[in-house]
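Selected chains from the complex are presented in situ; the others are not included.
For clarity, chains are labelled A and B in written order, and residue numbers in each chain start from 1.
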Amino acid sequence: MDFLSDFFMRFGAQLQSPTLGFLIGGMIVAALSSRLAIPDAIYKFIVFMLLLKVGLKGGIAIRESNLAEMLLPAAFAMLMGILVVFIARYTLAKLPKIKVVDAIATGGLFGAVSGSTLAAGITVLEGQNIAYEPWAGALYPFMDIPALVTAIVLASIYTSKQRDTTDEAFSKQEYLSKKGGTLVKYGGQQDITASGYPSEQGSNTDERVKIWPIIKESLQGSALSALLLGLALGLLTRPEPVVDTFYEPLFKGLLSILMLIMGMEATARLGELRKVAQWYALYALVAPLLHGFIAFGLGMIAHYATGFTPGGVILLAVIAASSSDISGPPTLRGGIPSANPSAYIGASTAIGTPVAIAIGIPLFIGLAQVLMSS
Amino acid sequence: MTQKASKLVIVTEKVLLKKIAKIIDEAGATGYTVVDAGGKGSRNVRSSGQPSVSDNFSNIKLEILTRNRDIAVKISDLVAAQFFDDYSGIAYICEAEVLHAHKF
């Protein structure tokens, strides 16, 4: 009882943070169909600034830290990235009316990491003076890439299996339809088609999924590039003056604007989410917290094993709870083209991210304070 | 002194730009022009994960002039076969007369 009341009090306090306020403000503004819009250039620049700063701080920190400490958390991050996709594969994908590729792609996006959620987590921690390993932000790619790779590989295996099955069935049908002249002809009016030659493309190619191109594609995305660039600059040069006078002081403020955008975006994507099966909404509501809890547990193991700080444990849980909103979607659009982007982007942006930020962050902080404050 | 030409127009998702540019090159067209576009079609998903709040225009419109209608149709067929199962897109052809060009 004491545990619970303590927890709820702390949880409640979090709800007043400006970070959350801007997120919810954005959701409401968009819901009232305001014409307020933050220009795309500003949005991209803010994301760049935030991730560069996380990278710079991480790089500076790594210079002075014992890298061995990072090993266990990094391994757990990788594990989480892969695990999340398999969870989606064996839960979401099994639900009625859910296309398997859509479910896998959704798992990939929820396994991947959101820079804005990570930045929000860091800001809230700093607002509460909770210490964390400054290199914790560098766990991002360790979870992000494995999640995207796993999703794309799983989807490719699944679709190539499917195709084999269909091909057999199809070759018969083709035989029949050939007499009719045109392969695809529905009704009198419909005499042109979108793709013209369905399924011909993949017919006789042996497509083994290549993993390296997927990793490269991820690393080349704008979000990871900014983070890794920051890491490298922090590690190899002496950027402290510019970090302390520019990137650091602007961080919190830029984040508040990003939260506003994410909130507006969440509302805007809700419509898209409505067009797909409602199971996506349920998944998007539950998955962030579930993933966060698992990662929190893994983090606690690292806490007791190698002294991973409570702040670090919280951040690990936060990035696990987060779902990618910037870098993930285009990678998945290219990697699993047959998946419906409305399903995964809707689920992630409209529900996953708000849940991770608004519920996840305060939840994991409250939990850490109760469980590790000794 | 003009030259009859076919103008192929493809409106599709921005993520495909590089891949379609390659198809155009390989088909032997001498060039293409591309503009950012928005739109609405059968799928009104605009993909690509860009925040629609801040940017609604994530289609592109490609225009390819070819001397030879067959090349235009070929490009269109290749693009449609490769991408239109999974991506939004429309392709159509118009007639044009090229008046001046560096290479056509």
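Here, contacts are C-beta pairs under 8 Å (C-beta built on N, C-alpha and C of every residue); 3 or more make two chains touch, one makes a residue touch a chain.
Values in this document were obtained by computation on a predicted structure and should not be read as measured data.
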| Stoichiometric formula of the complex, labels as displayed | A x3, B x3
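The definition used in the following text is that only the chains that are shown with their structure count from here on.
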| query | Taking each chain's centre as the mean position of its Cα atoms, how many Å separate chain A from chain B? | reply | 31
| field | List of chain B residues in touch with chain A within their complex | value | 13, 15, 45, 47-55, 77, 80-87, 89
| Where on chain A does chain B make contact in their complex? | 30, 37-40, 42-43, 193-198, 200-201, 261, 264-265, 268-269, 272, 325-326, 328-330, 333-334, 337-338, 340-342, 345
